[in-house]
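Left out: one protein chain. Kept in place: all the others.
Which chain is which? They are A, B, C and D, in the order written, and residues in each are numbered from 1.
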Amino acid sequence: MPNFDPATLDYVLLAPQFIVTGLIFVCLSLDLMVYGRGHRFIGWVAIMGLAVGIGAQASLWGVRSSFAGVLRVDDYSNLFNIIFMAAGIGVVFLSFDYAERFFTQPGEFYAFLVAGVLGMGLMAQAQELLTAYIALELLSFSSYVLVSYAKTNLKSNEAGLKYIILGSFSSAILLYGVSLLFGAVGSTMFPDIRAALDTSVATSAVAQIALLMITAGLAFKVAAVPFHMYSPDVYEGAPTPITAFLSVASKAAGFALTMRFVVMALWPLRGPVSDVIAFLAVLTMTLGNVVALRQTNMKRLMAYSSIAQAGYALIGVAAFFAVGDIAEQASRGVILQLIGYLFTTLAAFGGIIAFQVVADGRENISDLAGLSRRSPFAAFAIMSALFSLAGMPIFSGFMTKLFLFAPVARADLLWLVAIAVLNSTISLYYYLQVIRVMYSESPAGVTALNASAVAAIKAASIHHEEPVLVGAAVAHGSAHVPDNHGSSHGSHGAESLDDVAPASLGPWWRRRLTDGMEPELRFPIDPISIELRIGITLALAGIFALGLYPAPFVNLAYDASKALFAK
Amino acid sequence: MVPIEHIMVFTGALFCIGVYGVMARRNAVLVLMAIELMLNAVAINLVAFGTLVYPGQINGMVFAIFVVTIAAAELGLGLAIVLRVYRMRSSINVDDIDLMRW
Amino acid sequence: MELSALAFYVVAGVTLVAALGVVSARSVVYAALLLILSLVMTGLVYLLLLADYLALIQILVYGGTVSILLLFALMLTPPETRPELNHRGWALGAVASGALFVLLLVSSLADKWPVAGAARHISLVDLGRALFSTWAVPFEVASVVLLVALLGALTIARSTTPGSKIAPRASA
Amino acid sequence: MDYAWLAPVLPIGAFALNVLIWRQMGARKHALSALTTLAAIGGAFLVFLAVFSDASSHLEGTATSSGLHLIFEDTPWFTVGVSPHLYVFAPTLVVDWLSIMMLGVVTFLAFLIEFYATGYMKGDNRYWWFFSVKALFTAAMLGVVLSYNFLLMYICWELVGLCSFLLIGFWYSERANAEAAKKAFITTRVGDVGFFIGLALLFIKTGTFDMKATFAAVESGAIDPATVTIAGILIFLGAMGKSGQFPLHVWLPDAMAGPTPVSALVHSATMVAAGVYLVGRSYPVFHASSTTMGVITTVGTITAIFGATIALTQRDIKRILAYSTISQLGYMIMALGVGAYTAGLFHLFTHAFFKALLFLGAGSVIHSMEPVLSGTGRNPNDIFNMGGLRKQMPVTFWTFLLASLSLAGIAPLAGFWSKDAILVGAYEADAWLPLFVALLTAFLTAFYMFRCIYLVFFGPAKWQVATAAGDHHDSHSTDHVKGRHAVPHESPWTMSLPLVLICVPAIAAGWIGIPGFSAGFAETVRFGPVIEEHINLVLAGAGTLAGVLGIGLATLMYLTPVSGPRLISESFPAAYKTLYNKYYVDEMYQWIIDHVVLAIAAMAATVDRKILNDRIVDWCGPFLQGAGARLRLTTSGYIYHYAFGFIIGIMAIGVVMSGGIPDMRFALW
Partner (left out) sequence: MGYLSTITLAPFIAALIIMLIPSQRPGLIRAVALVASVISFVLSLLVFAGYDWHRAGFQFREAYQWLPDYGITISLGVDGISAPMIILNAVVLLTGTIVSFKIADRPKEFYALLLVSVAGVFGAFAALDLFILFLTYDIAGLPMYPLIVIWGSTRKNYAALKLTLMHVAGSVFIWVGMIAIYVQAGAKSFDLEYLASQAHSLLTPGFQIIFFPVIFIGFGFLAAMWPLHTWSPDGHGAAPTAVSMVAAGVLMKLGAYGCIRVGVWLLPEGAMVWSPVFVTLGTIGAVYGGVMAIAQRDFKFVIAHSSVSHMGYVIVGISTMSLVGLNGAVLQMVSHGLMTALFFAMIGAMYDQAHTREVGIFGGLARNMPWYTGFFTIACLASLGLPGLSGFIPELLIFLGAFQTYPIVGILCVATVALAATYMLRLVSRAFFGPLSQRWASLHDLLPNEWFVGAFLVLTLIIVGVYPTPFLDMINASAAPVIERVGGVR
């Protein structure tokens, strides 16, 4: 490795990373200047900064170059950087309300988030193990902080502790593997590793053990079974926006690094690596889905679901080692799966956050009862996301499955496809439970509804006031919303509301038409802040765009996969 | 100097002792200590490979420096979190930390 | 046997024994002290491997941090109710790590390594040059990592009791 | 003759008009629909007359191809398949003497019975619906008569079944009526299953439902004899269902739950005769196989005696007639079975008139009894509630008597000639057992008919006792009833006029088939060459004797109130009960339905729900849930467990990576 003059380096290639790094400091400094609710301002600055970063990254589209041999700037890393920054933007949008409600010091939060985005971007760019490791640690450190950010929350602390211990443990194992690999190969650069593995080194026991440990470390990052066990706990304990951040961005970064490593360094070992990945994929998706069946906590459910989703993406990686354009197609499949998962997760967690902000941070599935009445938008977002995760059409999940499965089948791994599809059916089972709770059950607390709430609803429905106003009147604090539908003969609320119905007039058939109809009740709608609304809307737009017209995304992924496999 | 195999056996042992520590210790601080042992094994490995197998290779040393740095930082952050946990629940035994499971 | 080799075996032996002590000591204080011993011995290994700069770093960094660690450990575990420091399932852990060790042992001994050439001392200048050319990016990133760790530790550890600058919950 | 299609189309138009337009007319719909239906059926009758006169000058009498006039033979209804396997389904209609004969019977009787019904049904609040369905029925029945394509015939066949269902269930408020309707439909459907399978067998051999082609194929031997036999028997199953042949007869007595004009038209004269007509129409198929003919003979014979014996003990006037119908239909079937083609169809022809007349007479009686017995809880159909009506209802009495004599086979009434022809046919076929049974049945027939006549029209007026009891029972509400309807009276002219009119063919219809004298029927409706027939005086005498003996016995037992009947029923209680309970066939079916069909259904339902659904399909959920419940324990929440899992994972990957499991990449094909 010749030393070279730093002056010859093309720093423009790293312009987006510089922007993001600057953004960290901007956010930190702003936190010193604005207090309290000013965090929204910081958030918007972070969004703007990341947007600028996306712009800068996009301007590098088509570049295929390496920076000092340790980073690689090509469409693959560009795309992933854009994904990560977009994810960052999404998470920031999701964070406003949550931060305000649950964090004691929301200001610095955004800086850590941006630092995490930087780390992920560098992971996607790294083509050298040390850089990859440092980038990974940057992401990990940010994540540790972010996970334990809700300082007064026991679960958050616990999650932080578990995460940092297991994260350090896994990175130590990963590092040990790296050190052995360095011993066997003499370099940490991916191309050098590949060159060495082409020789007899590939069969050396140390190199094998090294790969074993590196695989385990990366598998930890993408939460593949059996290295997944931290993730349900961490996801459950972390502040909800961070759960979203971890489950989508951190995982995607793991994939970005894994794919790059596999393609650039491990290619000569394709047989065993493919087997290992297929093995992990099967375990991951099956266990993720099966265990998710028994979850009662929404965030934990999403954690297991995200494990399963990683399993789907892994089957794409398993197909990397096929001839011709199949490998490229497979990488495209994985990338598109990750993009789809990004949108989906943001939408789902957006909905969950919208609920949690109003509902005191509750997170049990049963707490979501009647969400479709209280907050149709949030319920719709969650439902769309869950359907998408289950691979239902119109939503992105269906299309990404195609992109993923077609190359896998072409690579003679049809049985993997079969297992994956079967798993998505299993997943539908628990997604549907959530949807049922949201749409079919009555909101909690109907029986405890106090008289004043009934009066308020009556008054509102007589005077045809705006729903939100009623919401303010009734759902203030923890009072929940009545449901006159759920049980047609049931609740006190419904009975005392009957006289709201307009007198039925007209011929007998018109009376019969209105007979038995519940009075059209205006349900108080939970408020959702504009930022959260924007975030969810963007995510939903992504879901539907990918689900209905995926061609633009496919084109982006096409360039990225070309770059990934470029010699 | 000794053959590289011997150093590898030594670091392997150190590493596995660390692994054992993570699995056996109840006290979160001790767990973090065990992780330090693991990272030390890594650093020794890197330096040894750099010096003995690839003489003149500077990469191993550089890597080791980073590892030591990051390890220290990790420890610091870890301890902060441990402190936070202790404040909230007056225990740092990892088997008391079981709010979330299953 | 060369002197350096003998020194290595001695140092390595002490390190391992100290490390075993760390993971098995029945007192947190002993564990911490043994960890310091182990780390210092590691520094000696670096020295033997001609990595004098690294040895320096090792002793400085770990000397400092671990004493803090020790303080924490003492502070956080009230001595009067000193509980068992190992889990019930430690034996299982021992088996697993033993198996891992066997794996590592076998693999280390299975390979034929090139005969080590003369170990060369790496100058600090070379190191510095490498750090600021090839490894400039990781170096810079590491600085961000340290920043995050520092700020993160601060943020996490900072008190949330009333009187801090921000009220726990923004009024609705 | 091409306009023969008008005959079914006119009534169906009437049906459409009634249902779609007149229904909206409020109270006027009743009169309008009755008028429309009558007009349409009258039109159909005119068509018959025109066709008849055309045919007299153009058609040879035959049931084979030479004497046929086909309509719509080349007008496909729909086609399926590609050449050379192109299957064309054409609604072919036929005009030959057989169909002309039936056309005449159906339109004539339908018209008169509709006319009768205008009086009989007066005041019913679904008067219009009655006539609408009757119109539909007439159309369908004419379709059966005219169709020369098995498919078309099957379609019309089913439609008459539907109309029968609707008409039996006309007074649906009575649960029993609804059940009877259901029973009728389902029982005939069972026969139709056989019918259809038979048709399908023929179809797959010939590729067509066209009768002409099918018969040609059968005659030319293009279809193997076994198939012809099986198909014949299966098709005959259809005839058994419709014509109430044993053991599918059970619906017919229950079908008397419908209004009496329905019984007269549908369940005696036309629809139930459709089975006989089917046998006649598809005679080439049956005739080709002696086995089939044997089956037909056997079924007909059994049914003839079976129906007759049951009729001996029944109390409901309409049921007596129903069993009589069953018996007579068995007669016809038996005749066809022994090869007496003309005789069987001739009996169909004559029987239609006198049996319709009997039913109309019975309806007239019931119509007059109903107001008398209303409120007493006594059944107005029960002959033991009647008596002495001869004076009150002279027209009814005389027509009923004439029809009974005709049925009993007393010369020179219509029934005599056709019954005699059957006896001759059986004799000439050397079918001794059928011949004996036929004679026995003739005797029984005469007996039960006159038992009925004596109980209804002679003897003491038991209805008086009944009304008195009714007064006692329900004094405050029967005053005005008593005032108006203290005694039965003759029915209105709309009802008695048809009685008189139908009486004419009931007397004279047989005269067109007097052997050696006027052989019009034998020359036209025949299978194969014309056979010179001679009167067989021995058989004619035997038949007449049987009838006279039956009448005599009935006179002895019932005209003068002696304890004869009771004596007999008490001397042979088992036999009496068996007959009274109709040989327990209904009970047997009921048992089969309850204990076999429903049990199988219930068992299937249990298997489906409890095993297939709950145990297998729904098991997936709990199974996976259980797996999830166990697997989630791996995520114990303890860091050291997680680290342990990590190490295990590394080992596992090691196993996989070192080739511990085989290559996972393979093509499934």
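The rule we apply is simple: a contact is a pair of C-beta atoms (placed from the backbone, for glycine too) under 8 Å apart; a residue touches a chain by one contact, two chains touch by 3 or more.
Given the structure is predicted, the values throughout are model-derived calculations rather than measurements.
The chain we do not see here touches A, D in the full complex. Check D:Ile21, D:Leu433 or D:Ala604 against the missing chain and you find that the one touching it is D:Ala604. The omitted chain makes contact with just one of the residues A:Val34, A:Leu154 or A:Ile394: A:Ile394. Check D:Phe52, D:Trp77, D:Trp398 or D:Tyr589 against the missing chain and you find that the one touching it is D:Trp77. When the omitted chain is restored, the residue from A:Leu266, A:Ala281 or A:Ala409 that touches it is A:Ala409. Only one of D:Phe196, D:Phe346 or D:Tyr642 touches the chain withheld from this view, namely D:Phe196.
Where subunit D meets the missing chain, the touching residues are 77-82, 85, 87, 151, 154-156, 158-159, 162, 165, 169, 172-175, 177-179, 181-182, 185-186, 189-190, 192-193, 196-197, 200-201, 203-204, 597-598, 600-602, 604-605, 608, 612-613, 616-618, 668-669. Contact residues of subunit A toward the unshown chain are 372, 383, 387, 390, 392-394, 398, 401-403, 405-406, 409-410, 414, 417-418, 421-422, 424-425, 428-429, 432-433, 435-436, 439-440, 464, 485, 508-509, 512-513, 516-518, 520, 522, 549-551, 554, 558.
Quick note on the criterion: only the chains that are shown with their structure count from here on.
In whole angstrom, the spacing between the mean C-alpha positions of subunit B and subunit D is 95. The set of subunit B residues touching two or more other chains comprises 4, 8, 15, 18-19, 22-25, 31-32, 48, 50, 53, 58-59, 62, 66, 70, 73-74, 77, 81-82, 84, 94-95, 97, 99-102.
Chain contacts: subunit A has residues 1, 130, 134, 137, 141, 144-145, 148, 151-152, 160-162, 165, 169, 173, 206, 208-209, 232-233, 294 touching two or more partner chains. Subunit C makes touch with subunit A in their complex at residues 103-104, 106-108, 110-111, 129-130, 132-138, 141-142, 144-145, 147-149, 151-152, 155-156, 158, 160, 164-170.
Here subunit A touches subunit C in the complex through residues 1, 3-6, 9, 14, 21, 24, 28, 35-37, 67-71, 100-102, 104-105, 108, 111-112, 115, 118-119, 122, 130-131, 134-135, 137-138, 141-142, 144-145, 148-149, 151-152, 160, 184, 204-206, 208-209, going by the rule given at the top. Contacts from subunit A toward subunit D in the complex involve residues 161-162, 165-166, 169-170, 173, 208-209, 211-213, 215-216, 219-220, 225-227, 229-230, 232-233, 271-276, 278-280, 287, 290-295, 411-416, 426, 429.
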